[in-house]
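Please find one structure pasted underneath; my questions will follow.
What you see is the complex with one protein chain gone and the rest in place.
Order of writing sets the chain letters: A, B, C and D. Residues in each chain are counted from 1.
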Amino acid sequence: MLDSSRRASILRLVEGPQTMGRGPGFWTGFGLVLLGAIAYPFFADSYDVGNNVYFFNWLFMAMGLSLIWGYGGALSFGQTAFFGVAGYSYGVLTINLGDAYGLTLLSLVLAVGISALFAAILGYFLFFGRISGVFLGIVTLSVTLVLERFMAQTAGPQWAIGAARLNGFNGMGAMPSLTIPWFGGDITLYPDVALYYVTLALLVVVYLGLRILVNSRFGNVIVAIRENPMRAEMLGYDIRKYQLATFVIGSALAGLSGVLYTSWGNYITPASMGMTAASLPIVWVAVGGRTDLTTTMIGTLAVLVIFQSLTIHGSQYALIVMGALLVITVLVAPKGIVIALVDLFRRRRSRQEGGA
Amino acid sequence: MAILETRQLNKRFGGLHVTGNVDFALQPGEMHCLIGPNGAGKSTFFKLILGEHLSDSGQILYDGADITRAKPFERIRRGISVKFQVPGIFRELSTRQNLTIALQHHVSPQVLSEEIDRLLEFLKLADDRDKQAGNLSHGQKQWLEIGMAVALKPQLLLLDEPTAGMTPDETYATGAMLQDLNRAGMTVLAVEHDMAFVRQIAHQVTVLHLGKIFAQGTIDEIVADERVAAIYLGESDA
Amino acid sequence: MEFLYAIFSFLYQFGDAFAFLVLSACGLAVIFGMMGVINLAHGEFILCGAYVSTSVAHMGLPLPVAIAAGSLAAGIAGMIVELVVIRPLYKRPLDTIVATWGISMIVTQGTLIVLGTTMAGSGTPLGSFVVGDYSYSTYRVVLMGMALATLAALWLMFTKTRFGILARATIQVPHVAEALGVNTNLVYSLTFGLGAALAGLAGGLYAPTMTLVPTMGAAFMVEAFVTVVVGGADIFLGTAPAAVVLGLIKATLTSWQGQLAGQIGMLIAVIIVIRILPRGISGKILKERA
Amino acid sequence: QDAEPIKLGVLEDQSGDFALATIGKVHGIELAVSEINAAGGIAGRPIEMVTYDTQSDNTRYQEFMRRALQRDKVDVVFAGFSSASREAYRPIVNQFDGLAFYNNQYEGGVCDANMIVTGAVPEQQFSTLLPYMMETYGPNVYTIAADYNFGQISAEWVRNIVAENGGEMVGEEFIPLGVSQFSQTIQNIQAAKPDFVVTLLVGTAQSSYYEQAGAANVDLPMASSVNVGQGYEHKRFTAPSLKDMYATVNYVEEIDTPESQAFVERFRAMFPDEPYINQEAENSYAAVYLYKEMVERADGSTELEDVRATLADGTLCYDAPEGEMCIDPKSQHASHTIYLAHVTEDHSIEFPKKWDAIQPYWLGDIGCDLTQEDPSAQYTPSSNPSN
Partner (left out) sequence: MHRDVLLDVIGLHGGYGGKPVLQGVDFRVREGEIAAVIGRNGVGKSTLMRTLIGLLPTARGSINLRGRPLDAISAHKRARHGIGYVPQGRDVFPRMTVVENLLVGESIAGRSIPGRLEEVFGYFPILRERADQRAGTMSGGQQQQLAIGRVLMGDPSVILLDEPSEGIQPNIVQDIARIMVELNRKTGVTVIFVEQNIDMIRAMAQRCYVMDKGRIVAELDRDALSDRARIRQYLSV
């Protein structure tokens, strides 16, 4: 048993002014949701399990963007660049290294590392060049579009790295899925229960890790930079380093999404770095409420699920309904849909209590 | 040795010569006021010291080290701190968070909370601790920013019109606070148009006019100077 | 003679790229550059201009009338969108990303459902002319002229007319403009409408030269955004030089290495220009001049 | 009787950039299904369609192919317009060992037992088209092609066939998808002075080329394997911008055989607003009947092995509106009647030439034999087991 002061100090790590969900109520809810998520595969068929993994895959990129944009105030329009770089890296590495001895896991780490390195180089160029605001948005967008257009024309056989054909706009396929070395044979993580648990565990770890990060001194500084970079600098912070670190962490998460996506479908395409793909994370994050990790995660999941089911059931009206939902959400829920719902719930309750 | 010294400091904006060959020295422990007409270049001079603008020529020395080209944060880390003319705060963060960010540098987490409460009390912002700083009144924002500047425990505190918008009593209290800090070793350089405040705190006064040092001396000497009255003070009864 | 022909051909290609950048960007320069509204539905205003002008042309009216009608229709559509969706969002401009993205989806798919997958074109007027070895479309020279005329008209409008001054004041500090007697709602509405009308104008002008499909607006988006942003905060000082720089790079690389190089080269130029001028071209000009 | 329906998954782009060419494919399938169901279904079982709009987005193909195979447990799935979308879903079909029909002309080379291709392939379209063009207009060829696998591999075919026939490539230009402005390309073509231009343009943006080339009075004959037959550019752009465009198609609605005209009539009766009945609509329509034939020959089984076994003797055929189509057992691709469609000055279509029963022989020649083994690969002229 944890004694109460230990528990309080752990709570202090993951809670703070930078995250909305706080207190025993929230953590009880969190626990319940987590239990539900753990139990889910026992009640769902394998398609649903795999499909949920697919949704989970994107959440890392969304949380990374929440960190960079919602917390740090830097609107990166090009997170898909890191998604793509990591996805292609994973493909190239695994096709060349194969999937024995847990080499896919090494490839995962390397691919995320490559996207982080790329983010570090680009971020150095951006933040040490004092590029901010829309300029940052357009530069990052340009980067992802350059990658998209470049990769789209790598159809010819000359575009190969080792055994891996880049394969142009058609996309690269046939890379092995992630595997976990295990006694008596590797476990291959197809989109099914095993992958579900691995992804879920990663999600929980990343979510809690980011909560700790944003509620730390580091987190204080990045929101300060969002609010007033000059003031933050005049308090003695080297804001460029903080911005760079934020950008690298957020982009590595986009990279993680890229790897998981690539492994999930054994496929990565240049279109995943194109204009539409680049806008999507921004929409997800904005709909949920970008300045909070929890709302970002819930909002993103909601948009993904709703959009997919609309596409399945809405025939040609799906896109119209999606568009209308987005417009209405922005108009009626200025701080994002999740915060609006929470507010509504609170007001209800206080009115009931007041009436009682 | 001077804690802050500028040598032949120059800054132009297009055709406008805003700072012209300014040689200025500030002694450790001094309380110094910088006055001068609107547009004289006082705020620009501050921005040069802080590195928000880079000078066209000349040198800035702090504690003997050349900081002419140093990055703003490096200057702050050497012990300078500033309150701007236009309040610079973190608008969407609470008053408390604003102070946290200023204090977390050098205050251990254990005492951070107490320290913030003390400061809030002192700034008369205790009731507004959880308010978004952007929603404070104009004067309250000024207080908050002074609080953030002081929280860094600087060796040299730069204040650009710290008492603008304060009542006479508040102005006086601010002066008294600065005197306390000064007694504890802080050097203060303040830009002000409020002569009562200048009289209260300044050991020395420098008048800047058209980007050049126009006059220097004690407040009594300056007030007695008819040239200063002509360009700046008018028929003052300060 | 050969040399002059080569120069003409280069100027034509540059002018062509320049016109496309300017006309794509002008509407966005007003809505995004001036008003701060990140308008991802820019392409759909272009679509509106293109479809309406083509329909009017099919009715047998002369092309200039048709183009004006397309521009007007887009302008009116813009004012409606401003009233219903954009007006509540001025205080939180980033949310306009989501709202205008939604509008874009609705308009694109709505057009597909209501008007079908395509509309027959109206044909490019004015024929062609020959210089040296090449024959050129005359209409594209008109497009270049229109690009210059639009730039000039916008500059005059925003710097020399009372409306222009009030519009800029409203956009910079809305509550003070309001308190000084400016009907800011009207100004917003007209400004947004103007931006949409300019997008519609681009659509009307390019409609005779392009495929008419609900997704056609997408073809203008990247060019429009990069031109406006590279131009920087002051659209009147920035848009034209940005279009010159990007147009030159694009035309040169396209003729030298093909379309892919032109596209990628332009995007890389954007990255480099912003790195050198972190506040865009007009940011640099203003700093020098101030 | 409540016979259990046969589930037919349909993944086509009903919105987005490719919708123009692909909505008709869905309609073609719907027409065939309604006809078959009205006539008693397949082996007595009705067909039930499970349709998804893939929104011209490759990612959606991945989502919905999984859904169709794993959740809906469809017996067969008809999917994809662009080659990229096909390559996006193909691994999933392999993973679940499903059966997919790709009813689209393409660059050729897919050797995959889980795939049946009813679209035309380069040996059917280019080996016919290019010799005719070179004979008629001359040996100097300029290719403009969409800059992705389809365009690049098709261009490779063009290059090879032109060389084989003693012609010369005077230029080759690849256009990134989404490009809509062609002034420079037009000038490059004029500079190269070709005898004709091969256009392998994909997507609606790229088709702007025709209007712009027409306006600049390029006035060169053109040849294509994709255009006209998919995007009906001759209907969408004003005459004479497509004047002297020649396309080898296995179907377009102008083909005036009685079978074709009856098909057009039935199609328009069901879909009066259909802007154009293109070759992929006919392929999709025919594919339903081919599948019906396969299942019935397999005694009503929809098991992959049973269905595939019916192809083995090479007699699985269907009298399509274009003429007879048969599935080649080695490659699982269809043979086609190929029509040379010529766009005249007023944009009407005439058919100066027609080739019957052109086989999809190339895959077999290079060693693809799905009756023996299944490499699940895509080959190209420069990259295949024979070289």
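Here is the rule we use: contacts are C-beta pairs under 8 Å (C-beta built on N, C-alpha and C of every residue); 3 or more make two chains touch, one makes a residue touch a chain.
These numbers were taken from a predicted model, which means no experiment stands behind them.
In the entire assembly, the chain absent from the figure touches the shown chains B, C. Contact with the chain that does not appear here is found for just one residue of C:184, C:239 or C:263, C:184.
In the full complex, chain C contacts the hidden chain through residues 162, 165-166, 168-169, 172-173, 175-184, 233-234, 286, 290.
Looking at chain B, the residues touching the absent chain are 13, 36-40, 42-43, 85-86, 124, 128, 135-140, 143, 161, 164-170, 193-195, 229, 231-238.
What we mean here is this: only the chains that are shown with their structure count from here on.
Of all chains, D has its CA centroid at the greatest distance from the CA centroid of chain B. Two chain pairs, A-D and A-B, are weighed by contacting C-beta pairs, with A-D ahead. For this pair, chain B with chain D, the centres built from the Cα atoms lie 75 Å apart. Distance from the chain A centre to the chain B centre is 43 Å, each centre being the mean of its Cα atoms. Centroid to centroid, with C-alpha atoms defining each point, chain B and chain C lie 47 Å apart. Those residues of chain D in touch with two or more other chains are numbered 15, 147, 174, 176.
Within chain C, contacts with two or more other chains are made by residues 108-109, 112, 218, 260, 263.
Residues 14-15, 51-53, 55, 57-60, 62-64, 66-67, 70-71, 83-84, 87-88, 90-92, 95, 147-149, 151-153, 174, 176-177, 380, 382-383 of chain D touch chain A in their complex.
Taken in their complex, chain A has these residues touching chain C: 75, 125, 129-132, 134-135, 137-139, 141-143, 145-146, 149-150, 153, 275, 279, 282-283, 286-287, 316-317, 319-320, 322-327, 329-331, 334.
Interface residues of chain A, counted against chain D in their complex, comprise 45-48, 50-51, 54, 149, 152-153, 155-157, 167-171, 173-174, 190-191, 265-267, 269, 271-272, 276-277, 308, 311-312, 315-316, 318-319.
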